[in-house]
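Note that this complex is displayed minus one protein chain, with the remaining chains in position.
And now, chain A:
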């Protein structure tokens, strides 16, 4: 067999210790998952942290900024406010400003958005035949942001092999290393 010395610790483990190594890995993954789901519950948004992917909201938000969102039912959407929304059929959330609103008496609204740095409103990117967005398309409202940090996420998505390599190495390290 190859001289894989770093596996020596693993080879000396009994069944319980091996199971604990796997559990350890599982607990790290679970902790991250629970923190994410916990944020979802607390903020009410299905994606509480998003990365700004384009420069369409400069100079307010730049590509690579990390945004913290909340999606409280009580927050009214008013013209001039920034919302993060998803277009039906697309999974990438978009951060733009509200331009026009039509509001019914019962509170239902239809609104139009436009990026600050764009020259036209968003009717182009909307679904064919769709002219307005509704409350159900809203992912949340930006409540805070951290600049630049999101660049890592953008890099990981642009170079998926890099992402898988990093995750694989991290996973291997956790599984092999004893506490």
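The rule is short, and it goes like this: contacts are C-beta pairs under 8 Å (C-beta built on N, C-alpha and C of every residue); 3 or more make two chains touch, one makes a residue touch a chain; residues count from 1.
The criterion applied here is as follows: contacts and distances are computed from a predicted model.
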For this session: Among "1-alkyl-2-acetylglycerophosphocholine esterase", "Signal peptidase complex subunit 2", "Auxin-responsive protein" or "Cryptochrome-1", find the name that the UniProt record gives to the complex chain excluded from display.
Result: "Signal peptidase complex subunit 2"
Exercise. Which residue from A:11, A:131 or A:161 sits in contact with the chain not drawn here?
Worked result: A:11
Problem set entry | Sites on chain A contacted by the missing partner chain, in the whole complex | 1, 8-9, 11-12, 16, 19-20, 23-24, 26-27, 29-31, 33-34, 37-38, 40-41, 44, 46, 178-179
